[in-house]
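The complex appears here without one of its protein chains, the remainder shown in place.
This part shows subunit A:
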Amino acid sequence: MSTNDQILAQIQSSKGLCVSPTWLNNFLASSPNILAPVLTKTAIFRVLASDFRESLSTNPTSILPVDISNPTFRERRLQGPIPVQVLDIEDIGSSLWSQVEAIERVERGEAIRGREIVRTISVGEDQEAVENSWTQGATGNSNGTANANANANASGSGGSGPHRLILQDAAGKKAVGIEMQRIEGVTLEKLSIGAKLMLRGATVARGIILLDPGCTTLLGGRIDSLDRSWKEGRKARLLRRIDAMGDA
């Protein structure tokens, strides 16, 4: 078996992802200096950071049905496994306005602990380092991630869920998923845009994929560019939706 085939097989067996040989060739060509022992690991990391539409090969059983969003179907099942990436996450258990207020508290460097307002920005801390910690986290375990999470949790933005996700398969088909039961790692703070999920045997009701820990495996990852613009634009989007409600 060639190195390429070996890597493809390893990714397939560890993550269930069917990586496109073209994408893998490009990856190997662009990273000639990576040592063999970490090659597969690095490839997996890159796949999770990639856009599935470019990195996966598609076959009819690993993509969403074309009419998935059709609301006339009361219930049907997706055999899968179907790898998807997250394009949007929303907390439908909290009001939009309470989410805006939470964002504004973070902007002011404050968090709420009970009745106490806590300052979260510590003097001299390098915000850049925290921002980039995820990338570093791929090669070594970084403390930065832990910090960032601690801050995010302390911000008390509810994060109660359930969450409504917009998912996209390797063919580019989009669908709405709702977290019917708590899934570890699915929170506004922890789940990045472009994060990857694997669906196995999920139920679809009225065009909505019902997500629960039984049918959903969180593979992790993110698409940097999407994630950044999503975060930057989140408050404005929430405000726009609030305004739109007022007009309705």
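We adopt the following convention: contacts are C-beta pairs under 8 Å (C-beta built on N, C-alpha and C of every residue); 3 or more make two chains touch, one makes a residue touch a chain; residues count from 1.
Assume contacts and distances are computed from a predicted model.
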Chain not displayed: protein name in its UniProt record ("P53 and DNA damage-regulated protein 1", "DNA topoisomerase", "Cyclin-like protein" or "Mediator of RNA polymerase II transcription subunit 20"): "DNA topoisomerase"
Per the touch definition above, residue among A:Leu87, A:Ala171 or A:Ile208 touching the missing chain: A:Ile208
Touching residue (missing chain; options A:Ile44, A:Met180 or A:Leu199): A:Met180
Absent chain, residues of subunit A that touch it: 74-75, 92-98, 101, 110, 114-117, 119, 121, 123-124, 162, 164, 178, 180-181, 205-206, 208, 210, 242, 245-246
